[in-house]
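In this view, the complex is presented without one of its protein chains, the others remaining in place.
Order as written gives the chain letters A, B and C; numbering starts at 1 within each chain.
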Amino acid sequence: MIDKRVKDADEAVRDIADNSTLMIGGFGLCGIPENTISALLKKGVKGLTCISNNAGVDDFGIGLLLKTRQVKKMISSYVGENEEFERQLLHGELEVELIPQGTLAERCRAGGAGIPAFFTPAGVGTEVAEGKETRVFNGKTYLMEQWLRADFSIVKAWKGDHSGNLMYRGTARNFNPMMATAGSITIAEVEELVPVGELNPNEIHTPGIFVHRIFQGKNYEKRIEQRTLTKI
Amino acid sequence: MIDKRVKDADEAVRDIADNSTLMIGGFGLCGIPENTISALLKKGVKGLTCISNNAGVDDFGIGLLLKTRQVKKMISSYVGENEEFERQLLHGELEVELIPQGTLAERCRAGGAGIPAFFTPAGVGTEVAEGKETRVFNGKTYLMEQWLRADFSIVKAWKGDHSGNLMYRGTARNFNPMMATAGSITIAEVEELVPVGELNPNEIHTPGIFVHRIFQGKNYEKRIEQRTLTKI
Amino acid sequence: MLDKIGIAKRIAQEVKNGMYINLGIGIPTLVANYIPKNINVVLQSENGLLGIGPFPKENEVDADLINAGKQTVTMMPGSALFSSADSFGMIRSGKVDLTILGAMEVSENGDIANWKVPGKMVKGMGGAMDLVASAKNIIVAMQHCSKDGASKLLTKCTLPITGLKCVKKIVSDMAVLDILPQGGFKLLERAPGVSVEQIKNATQGKLIIEGEISEMNI
Partner (left out) sequence: MLDKIGIAKRIAQEVKNGMYINLGIGIPTLVANYIPKNINVVLQSENGLLGIGPFPKENEVDADLINAGKQTVTMMPGSALFSSADSFGMIRSGKVDLTILGAMEVSENGDIANWKVPGKMVKGMGGAMDLVASAKNIIVAMQHCSKDGASKLLTKCTLPITGLKCVKKIVSDMAVLDILPQGGFKLLERAPGVSVEQIKNATQGKLIIEGEISEMNI
């Protein structure tokens, strides 16, 4: 067993330098690494390129790092729900690269699976295809897309063990498993950190080989963006 | 809930015609669909192209279908441990296409993920690369490989529910999850078939959307190829 | 003219037993409410859930369980959870039988535009481009005309495209129309109180009318 534990989020982000490329897990505010985002805020690291499906909201998630101008570029599929983001974008203070969600997921997966490029139909005939190679297979046109990798991948899981094995819960899984595979260094924060042997090997979503640092997060807010109740 | 249950293996293979392409899960004799292979034997369907990592042994697994001359072509990564196979191959009675194991796994995964082609480093500079496009990414050479899909994918899982959700056990998972995604029709046999709601949604390996027919297998032999014990 | 609920109710009639369905944000999400109880379908959410259940009761709310519109949801018995890569894998490989989404414009050859308006803040395409590029069957829920009366069913889309030749059917506030493989909006049904003439006037692209056009039954 290889012990991947670090004390806390501050220790986990100790060597994240200015201008790093980060992958940050989550869909909306669901399954985001709250503790590590706070540590990045505290550390004040700047010029970040963040690969994340969304950009948080004004006062939570990646939105916090936008407010402090720590982010140079966002690579995302959807960046609504964030006024500060909109302001910075319109003023040319922030770069944004928009990628179809499935392509984003697959590019992260490719990065972690050693596949430098693959073909997908998403975006054919749209501005996403501009400058990209297209090719016909079985009569259908596809775009060639390249892998994405990151200096640091930051993911949030439900349970993890000391050797970095992770299990996610519900739809908080989303982008976390692929991003976990695509970081030169992968940092995982978990709601519950357990000794090795306590997770069922059949139920592990991310094998520990992909995780370099793990710690138990605290004070999870797990904010809900659209609290929608059944009308009965 | 969509009910995918069929009565047994015979009903599951009812419309598998001569000259079909089948994916058959398993690594060696571990995690192979024993009941469905028996049903194919009984049905006597011929001219099969079998995509499977291995070809079984003389009297078990796909080896049984080789003995009855039901297989026209094997697409595999390793086909040792089978004398009848060797005899047919040397006499030109059987076609064989050998593919690096990781490429085979990824081509099945691509087939089920709608990715018609991808690049991999495996086989560059070898005879596997003959006739294939190569390309350099980040200074390293890769081969372009295309997806594999099948008329029928036949997989074996540990537990499954009526709607086709599957869980595998141990290393009997191997090729089964990718093959399950890549069949026009996917047949799953399971050791334990349970009503919907009994499997934890977090622990499902193959979502039921990929499975068209499911049944509870019986009389599993689960033969061991190399029974190796610790020497104490 | 149909309101949003009317459009959702009419689309619900297109749902067949045994379908796996992806519902977009907005009107498409409402469709789930009008699928008859005797029809078994499974709703897919591209953020990683098969088997979306009703919105939760107060005590069932779970921050780890949302749909693609970021609304809290529940799961049905038989639900399965998976990653975003696996989710779009099943979408790209055509395992989702029906995709229902909104549109700003549709062209007579089935092109769709629904992600970007030049001059406005671009929020992104989310999963729309993946869905329209791969779906076997796409039904679009949309307004027939913009607020200033301009048709949104066009010869050619004017807005940036989301996907080419992919829309199979449109349910608008005025009509149900198929998009024919050779091109053209084939009028199938009128909304209650809407005349064929009104639909003609509201459709800029090639409209095909054959025989009597009956009123929708919703």
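Methods note: a residue touches a chain if its C-beta (ideal position, glycine included) is under 8 Å from a C-beta of that chain, and two chains touch if they have at least 3 such contacts.
Everything quoted here is computed from the prediction, not taken from an experiment.
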### Task
Would you mind listing the shown chains in contact with the chain that isn't displayed?
A, B
### Message
Looking at the full complex, which residue from B:9, B:30 or B:117 touches the chain that isn't shown here?
### Response
B:30
### Task
Name every residue on subunit B in touch with the hidden partner chain.
27-31, 53, 76-80, 86, 89-90, 98, 100-106, 108-109, 120-128, 158, 168-178, 205, 222-232
### Task
Just the residue numbers, please: which parts of subunit A touch the chain that's not shown?
1-3, 109, 111-115, 161-163, 165, 181-182, 195-197, 201-202, 204, 207-210
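FYI, only the chains that are shown with their structure count from here on.
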#### Entry: Computed distance of Cα centres, subunit C from subunit B, in Å
36
### Summary
Averaging C-alpha coordinates per chain, one finds the centres of subunit A and subunit B separated by a number of Å equal to 33
### Query
Which parts of subunit B, given as residue numbers and ranges, touch two or more other chains?
113-115, 202
### Task
Provide the list of subunit C residues touching at least two other chains, using ranges where the numbers run on.
81-82, 85, 88-89, 91-92, 134
